[in-house]
Structure formats: C-alpha cells, structure tokens
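Right, one structure below, let's go through it.
What you see is the complex with one protein chain gone and the rest in place.
Showing chain A:
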Amino acid sequence: MANLTEIRWHGRGGQGSKTASILLGKVAAKTGKNIQAFPEYGPERMGAPVLAYNRISDEPIFVHCQVTEPSIVVVLDPTLLEVVDVTEGVPADGTIIVNTEVETAKIREKLGFEGGVYTVDAYGISTEEIGAPFPNTPMLGALIKATDLLDFDGFVVEVESEFKKKFAHKPEVVEGNMNSMKRAYQEVKQ
C-alpha cells in the first residue's frame, strides 16, 4: 500500500486528540478515501499523555495493528516534548507538527529530526478565537497546510458540516473553531 498515510496524534487527556483523528478520518472518508481513526485506550485520565492514530489510503485498508511508523506526527501540547519521544518510528522524510510558541528552528533542534518540522501557536490562536486553549481544531488546519493531505477548501466545508452536526446543541462554538482552524492554516511555520 504505497499510498497509505499513517498519522500519530500526541495529546493530553481531554485535549481532543481522539476527536481530531476522528474528524480528519470522517472528512477524508467523504472525499472517497479509505480511512481508519482510532485512539489508544489506556487508563483515561485528564492531562495524561494520550495517543490517537489515522490511516488514510486510496486502497482498502486491511491492517488492524497499531501505527508504529507514522509519516506524520501532530503534537497537541508542547510540554509533551519533555516526556515523550514524538519522533519514535517516524521516517527521516516524515513530518512533525508541534503546537508551541517557540520558534521552529529551536523545536527542530530539540527534536533532532531531519524531516519536516512545523510549528504553530495553537493555544494562542484558540484562546483568541474560542476563548479557551483547545488545540485540536487549529492543529487540524496546521496539519493540512504542512502535508497537503487534503484540499483545504473542501476540508473546511466538510469540517463545518461535521461541527454543525456535532455541536447541534451549542452552535455558538462552531465559528470560533472554524476560525482557529483557518488561522492555524495561515500561521503554521516551517
């Protein structure tokens, strides 16, 4: 499966890494891709390091094992860089996208990673747009910009439609999430 893309999400319990992986999967599925989206279930505690995964392919996906060599890694919380090796299993030509205020060159150096390193201040963006530091939707925008995984305009339309379903009981949060995703798409840096 040469066209299989595997993604690993690093977050902390409660930050929405699972939600982000499922949202990405559902939207990719709408574009005709075959997808998987699944979190790693451990002891579920708010704030503990957690993982979620995606597989996206033009071909049917058979494998049901964990993702160990993701070509794309998304880090939802900068303090995870101190406790988790987010580069584990990532090939040298892979891409790592980190939510941080720190400049990209310093993160690249810290990771010691030769591939693509991208950064975006997802906490800052979501605090301004949503009113609280929810990093998952901005990181989706940054992910699409960094990887060209899907066409962004189409992505925006589908995410908005998913949000309108998901937040039918609190529609006021949709706009802030959409804005933070679009801003992160613009502001992510290499």
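Convention: a residue touches a chain if its C-beta (ideal position, glycine included) is under 8 Å from a C-beta of that chain, and two chains touch if they have at least 3 such contacts; residues count from 1.
We take it that contacts and distances are computed from a predicted model.
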From "Beta sliding clamp", "Pyruvate ferredoxin oxidoreductase alpha subunit", "Sugar ABC transporter permease" or "Acyl-CoA dehydrogenase", the hidden chain's UniProt protein name: "Pyruvate ferredoxin oxidoreductase alpha subunit"
Listed residues A:Ile7, A:Ile22 or A:Val74, member touching the removed chain: A:Ile22
Contact residue for the chain not shown (choose from A:Ile35, A:Ile107 or A:Val159): A:Ile35
On chain A, residues whose C-beta touches the chain left out of the figure: 1, 22, 25-26, 29-30, 33-39, 41, 61-66, 68
